[in-house]
Every structure is written in C-alpha cells, then in structure tokens.
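Provided herewith is a single structure, encoded as structure tokens, for subsequent inquiry.
All protein chains but one are shown in place.
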Amino acid sequence: MSSAWGDYIKISIFGESHGEGIGVVLDNLPAGEEIDMEAVLHQMARRAPGRDRSSTPRKESDTPRILSGFLQGKTTGAPLCAVIENTNTRSADYANLTVLPRPGHSDYPGFVRYGGFNDVRGGGHFSGRLTAPLTFAGAVCRQILLRRGIHIGGHVYAIAGVEDTPFDMVNVSAQQLDALSEIYFPLNNSEKETAMREKIEQARLSLDSVGGLVEIAAVGVPAGIGSPMFYGVENVLSSIMYGVPAVKGIEFGIGFGAAQLRGSQDNDPYEIKDGQVRTKTNNCGGVLGGITTGMPIVVRAVVKPTSSIAQQQDTVDLQKGVNAKLSVHGRHDPCIVPRAVPVLESAMAIGLMNLLAERGKL
Amino acid sequence: MSSAWGDYIKISIFGESHGEGIGVVLDNLPAGEEIDMEAVLHQMARRAPGRDRSSTPRKESDTPRILSGFLQGKTTGAPLCAVIENTNTRSADYANLTVLPRPGHSDYPGFVRYGGFNDVRGGGHFSGRLTAPLTFAGAVCRQILLRRGIHIGGHVYAIAGVEDTPFDMVNVSAQQLDALSEIYFPLNNSEKETAMREKIEQARLSLDSVGGLVEIAAVGVPAGIGSPMFYGVENVLSSIMYGVPAVKGIEFGIGFGAAQLRGSQDNDPYEIKDGQVRTKTNNCGGVLGGITTGMPIVVRAVVKPTSSIAQQQDTVDLQKGVNAKLSVHGRHDPCIVPRAVPVLESAMAIGLMNLLAERGKL
Amino acid sequence: MSSAWGDYIKISIFGESHGEGIGVVLDNLPAGEEIDMEAVLHQMARRAPGRDRSSTPRKESDTPRILSGFLQGKTTGAPLCAVIENTNTRSADYANLTVLPRPGHSDYPGFVRYGGFNDVRGGGHFSGRLTAPLTFAGAVCRQILLRRGIHIGGHVYAIAGVEDTPFDMVNVSAQQLDALSEIYFPLNNSEKETAMREKIEQARLSLDSVGGLVEIAAVGVPAGIGSPMFYGVENVLSSIMYGVPAVKGIEFGIGFGAAQLRGSQDNDPYEIKDGQVRTKTNNCGGVLGGITTGMPIVVRAVVKPTSSIAQQQDTVDLQKGVNAKLSVHGRHDPCIVPRAVPVLESAMAIGLMNLLAERGKL
Partner (left out) sequence: MSSAWGDYIKISIFGESHGEGIGVVLDNLPAGEEIDMEAVLHQMARRAPGRDRSSTPRKESDTPRILSGFLQGKTTGAPLCAVIENTNTRSADYANLTVLPRPGHSDYPGFVRYGGFNDVRGGGHFSGRLTAPLTFAGAVCRQILLRRGIHIGGHVYAIAGVEDTPFDMVNVSAQQLDALSEIYFPLNNSEKETAMREKIEQARLSLDSVGGLVEIAAVGVPAGIGSPMFYGVENVLSSIMYGVPAVKGIEFGIGFGAAQLRGSQDNDPYEIKDGQVRTKTNNCGGVLGGITTGMPIVVRAVVKPTSSIAQQQDTVDLQKGVNAKLSVHGRHDPCIVPRAVPVLESAMAIGLMNLLAERGKL
C-alpha cells in the first residue's frame, strides 16, 4: 500500500499539497498514553518551512486538528486521526506541470502512474508537505518511546560537503539526543552552522540548491528487538525512511565504510562493562542479523539537493512530444537538509514502535 | 513477519543451517509460467560456496527438490515449495556459540531474542546458507520478468578498495546484464579480477576477511511502476535487500554522492530520444518519487567483510559474565562479495515482481 | 489492524461517536474514476438514523467532507479521505458506562481491552455511527464496480420472524438489485413491510428491540475471482462483514441449509445456456473452492436485536464489584435491520474490489 505503513502500529497518510487538507491516521496505538501536544507541535515546527532564509518563505499553518483517538490528554486506543487544513496555496504556479515535467521531481513518472488524473498542484500527494503528518505521527510515537526509555535524535551530518562531527556510535547519550531534537539546525559542532549556511546561501544566489546527509541515532532500545531476514531493524527502518522524499541512500553503523575494512576491523568485539554486555566499537550501528545489540542504533541518510531550482533546465513537452525548456518558479528551499532531520527522527520513531510491538514489548 | 516477505508475490523462507533442510514457499505466482530449472540451478551455483579458493571449501549439495506448484515445466499457480536437504554439516564446530558470541555475528542478539532456544549450529536461521532458497525464489522470478522484457544483472563493484568500472546508468544494456548474470565473478572490467583476488588472498593469509560493494541494475522496467511514500521502488527493494546478511547500506542511482551535488547537477534533464521520453543522466537510478522513470534501475549495496575470522577476538562469556577470547574455527569465506551478486539480483527480482503485481502489470 | 481493512484497496476508519469527527481513508483506488457524490450521499442517507418511526429520532448531519484524493469529480489515485463532523451529541446520557456495562454492548470487554482509557460516550469507536464512513467507502467502491458491470443490492430478509421472499439465487438480476439499492426499506415483496413494521412497533412499545436477517447479492462478477484456502470469496467477505456491528452469523448460498441436504441435492449441476457455462441451481452462492463461478454471489447475515433497550437489565458495578441494575436511556433504534442493508452492501463492495484487485482485474 502506497501511503499506509506499518504491520503493528500503522500510519495511513492522506492529502495533496493544494487540496482541502492533509493528515494521518495512526492505528493500534496503545491506550492511555499521555501525549504532550505542545511537544508534538514543536517537532512539526522544526519541519515547517519559512523559519529562516535558508528555507522557503512560505508560511504554512500546520496546526493539526485531532479528530479522534485522543481524550483528556491521552490516547484512547482507537485510531488517532489528525488533519491539517491547506490554506496558503497559490495554485497558479503549477499550471503546466503535466505538460513540462520538472527534472528531479515525480511529475513524469507520476503522470504515467496515474494517467494524468493525479493532483499535480504543488506536487500533490508527492509534495514534501506530506512529511508534516509523518512528523506528527512520529512525534506522537517518540513520546511513547521516551516513556519506555528510548531517546531519538539527529543532526545535520553534512551540507554541500561541509561536515559536522559524526555521532560517537558507542557513547552517544540520551541527553545529547534530547538536546539535538529541540533545535532547528541541529549540529554536534554548532560552529559548523555558519559554513553550512554559506553554502546554502551561495546555492540560493546561483538559483541552485544543495543536498547533504542526516544522521539519526536512538539509544535505550534493548537488545533482542527485530527479527531475522525481513523484519530486521534495517529492513523496517529503511522501508519507512525511503518514504521521506529526496532520500536516495540509507546506511547503518559504518555503512558503506565497511567496504574498505577487514573483518578484524569491522567486527565489534564484546566486553562486560558495568555488568552489561556491550561492544567496544559499534560499526554495526547497533544491529546484527537484523536484531538490536542494545548499543545505539545509528542510521545515515542522504538527502538529495532540492529538485525545484529557478535555473532553466531541459525537459520535454509531453503533449507535443518535443524537447523543451523549463524554469521552476515559486517559493522553494535551496536546502531541505535541516528540515529533514525531524522527519527522519519521526520515521525512526514509527519504525521502532513497530519493531517493539512485533516483540510484544510496547 | 521475519522470514516471509512480499505483499503480492510472497516468499516464505524456512530452515536452519544444520537442521533437516531449508527451503522456500513462493505464493501467488502467475500460473502457466514456464521455468527452466537448469537456469535456476545455474543461479544457485553462482551463490554456492566452494567454487574456488576465494570461497569456503565446503561442498553444499544445494539441489532443490520441488514439492508443489510446478507441473510439466510450468507453474500451476498454487504455492511453489522447494526444499534443499542439509547434508554436509559438522555441528561440532559450533558447540559453544551460546557461551561465547562471535563478534559481527547475530549470536548475542539472537540469544537475547530467542531466549537461547534458537538453533545456533552453523548460524541456524541466520546462516548465509538461507540465501540459497532466496536465490532459488529470485531465479524463478527473474525468468518470469525476462518474459516481460525485464533483465537483471549485477557486478562486483569493489572489493577491499579495488573498484570495477561502474555501470553507465543511462546506457547499461540488457545484453550486458544477461552476460554478467551468467558468470561467477561478474565484472564490467574483467581485468580487475586479479587485483581483487589478491586482496582476498592476502586477507585469507592474515586469517582475516574483506568486504566490498555490489551494484545491480534492471532494464526494461516500464515507467510508472511503484507508488508514492511507502510502496516506492526504494522502499520495496531495500526492504528485501536488507534481508541479505552482511548488507549494511543501500543506495539508488548516485546515492550518497548526491550529498555533494547541486540540484542543477543532480537533476536528470529530460529529452525525447527515438520517440521516447528519457533522461540524459540517471542520477536518480531510474526512480523519482518512488516511481520508475523507464530508465535503468540501479542500486548499490555494501557487503561487510565476513564476520567469521580465525584471528583471536575479544568476546564475553555469557554464562560466567566475564570477558573472554574467541577464535572462530571452521570453513569460512574470506570474501562473500562475488557470491552476494546473484543473491542481490534475486532479491531485486522478487522485489520487482511485487512492484509490477501491485500495478496489475504481471 | 483493528480499524483498517483490505490487502489491495485499503480502508482505514477512524473516529468515536462523540469525538470531533469520524471518517475514512481509502488507499489504492484506481485513478480517474468518476464518482457521483450525490449517489454516495444517497447510500449514506439509507444508513442514517431518524428517517422514520422505526429508527432513532436523532438527526445526524452525516455529510462527509472530502479532504483528498478527489479532484474535478474524479479520483486522483492518492488516498481519498472523507471526514464527517460530529455535531448533535448528548454526552450526558453516557456518563456511567464504565461503571455499569450495558448487556449486549462492548462496554465490558472494551473496558478490559483498553484499560478504561477508551472514549465510551455513545459507544465511542464501537458505535454503530462508525458504519457511516464504511458506507461512504462502499458507496464509492460500488460505483467503480458498476462501471465494470457489477451490481450489488440487498433486502431485509426477515425481521422478528416475518420473512421476505428470498432472492432467486439463479436469476436475480442487475435491475432488481439496482432498484433495491435505491430504497430505504428494501424488500422483494413490498407487502411484507407492514407486518415487519408492526413487529418493530410492538418491540418499541415493550421497550424492547428485534433482530433479523439481511440478504445481499452481487451479479456480474466474472468467474475465476478469488483464491483457494484463505483468499476465497467467503473468507474475504466474511472478514469485512463481521466488521458491521450486530452481525453474528454469515452464510453463503444455501448456507446452513446445506446441513440437511444430500450431495445430489446440494451440488449445482452445470449447463450451457446462451453459450455460457452456468449452474442450474446456485446453492453454492456463486462460490466454489473460494472462487467465483460467474453466477450471482449471495450472502446472508444475521443482525442481532439492538442491544440498547430501555427495560431494566441485570449488570454489575465494575467499581464496587457487585451485581446491579441498569436501564439504557437515550434514543435508540428498536430495529436496525433496514439500515444494515446499505452497510452490508458497502462491505460487499469493498470486499469485491479487493478480490478483483487481487486478480489484477480492476
């Protein structure tokens, strides 16, 4: 199913960017979970555009209205539905998307897929705006996880080649993740923000865009979560994380770096520390055979540069069947990497909820 | 479900390395599909160990026996079950795995996950041997896809830092993929084999192992396959490909390389060529918004170095709760990258079968 | 998943009777399907209470607002979400449901299931009101089926022992079903309405309620739909039809009557008629081995008498742990059988959509 995900805790996302509204249904949440909606809104604000010059000047009013599944501050156990109205839209910008598909966007494959009947205004159901309900859902889930001792946080690992300090995959702490998950431009080394913003500004001035990397970690997940072959942590998390637009690669632990290592370097030796079984390194990113080791889970995703750029690009005229030129107008982020952090944190939260539920550990 | 995968064409894999047998059930295959079992066995032989010095000297007799779903050379439409007996096993080698978990293996998380009741001999259900039924299932599926004009092939992209020529993501051809999918050590530039084998041999002599990269491509997949958000090509293929042991990262198209590009470089411009809509580049790996563009689908996976190495490693004694030392004996491949190629090709075939079936295109 | 159903066309229903709103998300609908929303509203009106004396005097304003997946009168292929606001509610009536569970209702098992956190006002997520979004979803699906030549209709088979003429399972026609699916109190023999209404009125005057039977048929479903064992027509239809509150039994064709027959009577002999393979009788209800024969599909469901009755009943005080007495106040239908007809027609429509989609026949 395209827009529904989850075998245990299920999310069903709906909406098109310029339609009436967007939203999400969360099915099978445990009952009686207290949810701080202020904290949920804070996560949604981290994702929302228009916060500063590096993002699009649009103002979305992304305040979700909760229709069901939530009473007196707690989940009822029935499906929780949240709806976000679409208000500030300018449909005229998108008039000819079905004629001249934008490079890097889903316009052309979407046209083939839906026979031209899909709502293309603002990207329709493919719009990055659909990450708002995903973030809502994840923000609800992470509060439930937090109550079980699981902390999730991420940072901008790189933008346009400027790199932040990576997570210490052995020692990354709950406090560190909690702090990161509060801020808009999360970095382990906050001094890198200036250089990153410069890269973004340069791209903006060139009518261009830049991509980057996001690194997410979770601590507090007990050992023994996940199942072999196809319900391992990597299968489950990548399956939902590729639902975040612009993500084109996902790796766990040392990831692609393992190609260069020998087994003696890549293997994480065990030790007893404070009476616990731990690994001295964590190249596996907290997962072996699809199952958690109890060490931090670390995942990295590449976020491609924003596809909407004002530069003239080559495209085709689908009606006439000839080559054509296109400039994408409208308001677009030259870099969505910082905004992708809370979205990927949310995807991880929903993924972990499912993994825990599969083991009866929620 | 851990060992079952697929929403439309489903595989259910069973077995432990040193149990009675392993196998797979394929459910929902179309009826009347002619399957050349010789070709299936050839793919399984590419995966099997013991073919040359770079792989383990074990001889597996991996000939599957088909119990159902196949009559007079054709699928019947009922579930197709294939069983491979386990014969050549030496269980004594694995006696104390539950006491001293091997670094890099699932021994410890598996012990926690199953409470010590799982069959640990030879890795049990976590064994790389379970890729044999996966390869069988994929080899059946790729024949069905071939009849629909879809060709799948892959190559050893890198071993221990020695790189093969990558696929030309725009022009990779059916013929090229067909040829690659016939050979044991598939390379675009066959001259790289010597250097790669040297790296493997060096590792072997050092009682160590090496990892690498595998690149798989599919051509002939029509535009419009896949669905937005969670049933996109990337979600589906990564979900099954992470079922291949030792895979720790997956990327599509230019993948992690997109972090360094600007939008104007990463976007694939369209053109009309031979009356067809095509992209001039294929950085997206044939997938935009989760949906195929009609260009080659290209995916890359990292295969970590074999975890079983004869060197002494640090571990813990789970019974006594103290630090310990371990040397892994037995017969082990110092490099499984070449054998991972047919397995990942198979995973892609099963994944594409599901994506086509979702669209009613099988 | 409790409130989501469907492997191919999926519905996800949300809402509580006295919460903010209720609704449904339909995922994976084909794109470009024209939907006549007036016809959808007509089906919803058939389900709505308050139409005449035999039903509850509440006035629901059940007009759904479509948030997504629908543009210029056609489905877009993206998830279609419809929301119905809750307006006319009197919560005070339901204050102590968690203390004194109503016999016949889900109050007690729901209390145990949700630990007391579920919204009990008006039945919450268990309310018959949740059949409104189900009816909406089914009304959309039946229009899509109609375009493929499939007609669905049903009638009140019996109320309180007064029986309507059953369907002629061989000759029931599209015209007959279309006509039935227009009217509020659908009967094959409209003269039975008076006697049935008398039974309902007698029950109402006794502060009691009555149950009955509903019979639904579909014609135009081609032979060969459905799959053996667990995705047969009976499995799929019963799985969704038991989602309609008050249904406690479902049978196909002659159903329980087969217990009295010999094989020579029960078997449906084949014949060639107008060049078509047909059966002379249709005791199997159009389904053999889970697969359609091409004959009308006929299913019958029992609808238990309304559980909410004003008579005093025995219950327990869950707080004090002692026996207690209860009278259910509020506005309640003494008979919901006529209103259950469009709901069960809708459930069948959604079920058939899935069965057709499984075979790639949508």
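Think of it as A, B and C in the order they're written, each chain with its own count starting at 1.
In this section, a contact is a pair of C-beta atoms (placed from the backbone, for glycine too) under 8 Å apart; a residue touches a chain by one contact, two chains touch by 3 or more.
Predicted, not measured: the structure shown is a model, and the values here were computed from it.
The chain omitted from view is touched by exactly one of C:G23, C:G290 or C:P338, namely C:G290. Across the entire complex, the residue among C:S173, C:N188 or C:S239 in touch with the chain not shown is C:S239.
Contact with the undisplayed chain is limited, among C:I35, C:I152 or C:V210, to C:V210. Of the listed positions B:E16, B:D62, B:E251 or B:E358, the one in contact with the omitted chain in the full complex is B:E16. Where subunit B meets the chain that is not shown, the touching residues are 1-4, 10, 12-16, 19-23, 25, 27-28, 31-32, 65-69, 71, 74-81, 83, 113-119, 124-125. In the full complex, the hidden chain is touched by subunit C at residues 1-5, 7, 13, 101, 103-106, 108-110, 112-113, 125-126, 130, 158, 160-161, 203, 206, 208-213, 222-232, 234-236, 238-240, 242-243, 245, 247-272, 275, 277, 279-280, 284-285, 287-294, 302-309, 311, 313-316, 318, 321-323, 359. What subunit A contributes to its contact with the hidden chain is residues 7, 28, 78, 227-228, 357, 360-362.
One rule holds for everything that comes next: only the chains that are shown with their structure count from here on.
With chains reduced to the mean position of their C-alpha atoms, the one farthest from subunit C is B. The distance from the centre of subunit A to the centre of subunit B, with each centre set as the mean of the Cα atoms, comes to 26 Å.
Remark: subunit A and subunit C have CA centroids separated by 39 Å (rounded to whole angstrom). Subunit A has residues 1-4, 13, 113, 125 in contact with two or more other chains.
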